[in-house]
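Shown here: the complex without one of its protein chains, the others still in place.
Right, chain A next:
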Amino acid sequence: MKKSIIEKVWDRHVVYQEENKPDLLYIDLHYIHEVTSPQAFEGLREKGRKVRRPEKTFATMDHNVPTVNRYQITDEIARKQLTALEKNCTEFSIPLADLDSPEQGIVHVIGPELGLTKPGMTIVCGDSHTSTHGAFGTIAFGIGTSEVEHVFATQTLWQTKPKTLKLEINGELGSGVTAKDVILYVISKYGINFGTGHIIEYCGNVIRNMSMEERMTVCNMSIEGGARAGLVSPDETTFSYLKGRKHVSTGVDFEKDTKEWSALASDEGAVYDTEIVIDGSEISPMVSWGTNPGMASPIDGNVPKAGNDEAGEKSLQRALDYMGLTAGMSISDIPVQHVFIGSCTNSRIEDLRQAAEFVKGNRVIDGVRALVVPGSQSVKKQAEEEGLDKIFTEAGFEWRESGCSMCLGMNPDVVPAGEHCASTSNRNFEGRQGTGARTHLVSPAMAAAAAIHGRFVDIRKAGGSTETAELAF
């Protein structure tokens, strides 16, 4: 029978199956961080249980680490969480990339970077953006703390097999259109719950032409469309990204692995529960204007005038009130006071390069505070070797240490109430970046351009650095 990668990976991991029960699914790799793990460790201790496979578990500190003076954690409770993680990892023999480690960073950035994430795996983490790892052809999904505890104790989870959704993106992307715009477009078009109950397989030549980092950006936001996970069948791009990374096999073993990984790709003619086909050339650079990631418009578009129905009208009005915008206004008239380039969606080296290209030779406009927070220490190092940090700081950006930072504002990086932030993160929920903060989700290039202009501009017209300068108002 022809099978999709989703079924192939799933079936290989079923430990136990019985009618009227979810499948008992084996978990190959479990990432943990300081915020969603303490209660799970506590649960183990209360019952005298152990971590079944500590070597299949990997920990980092990312959610509430400071991105300046990272050793001066002024927040007492945040420090308590970090200390608890350290203590728990020692007690249960779990490898940890702590603040001193050159491997530290956002969990979804370092996993792939270190070659921990590999095709065919089942991966979980107490964080909904675990879907990022799907870019490698894994089934990777976010779990809650009780499930974290369950994986600790049993290395398995009871899971009902999700439905499959094929999302095919064909054609060519226009210039200035990035992976971030692709996924924002999909969610704005099909809604924030179109993927509920499904695992999405992204395919089509737009996805095939993407680098691994771009695929990660797309898979990262699967959850924003309600999907349990999102993935891409592995191919040459996947293998050449993996080759030579720390936890990846070498020599003949790598050849062998590659063969096995290739066989995981979906069979031609595999059947899916749902199929969606999109023409990539329809997509423009996107900006979110509302309070969920589905509320987004093309840069040359407008904030909607009216909702589709009564409920839509109500939530539109609530969103506009919160965002301080008026129905029908142009996206390019939205003012920007903060710019955040970072998060597990867009903080990898290619993202920083893309942003730097727009920043080079320009200055952050007065009244805008702009931050670059690399996804990991290794991204930071690489960027510094390429001189990107200089480009940013000379333009007036702040250059920070790695962490989640302003993506969720658990550390001191927050947006003040009522102010607008062009953010490369993945969620624009009320209060996400700070109480009353107004978040607009964009690509790194769009964020960089917004920093220079103090509002959103169409990077297709503004072009690279020199033309941007001409366009300055």
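Note that in this section a residue touches a chain if its C-beta (ideal position, glycine included) is under 8 Å from a C-beta of that chain, and two chains touch if they have at least 3 such contacts; residues count from 1.
Basically, contacts and distances are computed from a predicted model.
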item	value
Undepicted complex member, UniProt protein name, chosen from "Elongation factor 4", "Ion-translocating oxidoreductase complex subunit E", "3-isopropylmalate dehydratase small subunit" or "Branched-chain amino acid ABC transporter permease"	"3-isopropylmalate dehydratase small subunit"
Contacting the left-out chain in the complete assembly, out of A:Y26, A:F92 or A:Y190	A:Y26
Of A:P95, A:G204 or A:G361, the one touching the omitted chain in the full complex	A:P95
Candidate in contact with the missing chain, chosen from A:T178, A:S266, A:N292 or A:N362	A:N292
Touching the absent chain when the full complex is considered, from A:K8, A:H108 or A:H150	A:H150
Residue ranges of chain A at the interface with the undisplayed chain	15-16, 20-22, 24, 26, 28-29, 35-36, 38-39, 42, 47, 49, 52, 55-58, 63-64, 75, 77-78, 80-81, 84, 95, 115-116, 118, 121, 126-128, 142-147, 149-150, 153-156, 158, 160, 192-193, 196-197, 223, 226, 228, 247-249, 292, 311, 315, 318, 408-410, 427, 429-432, 435
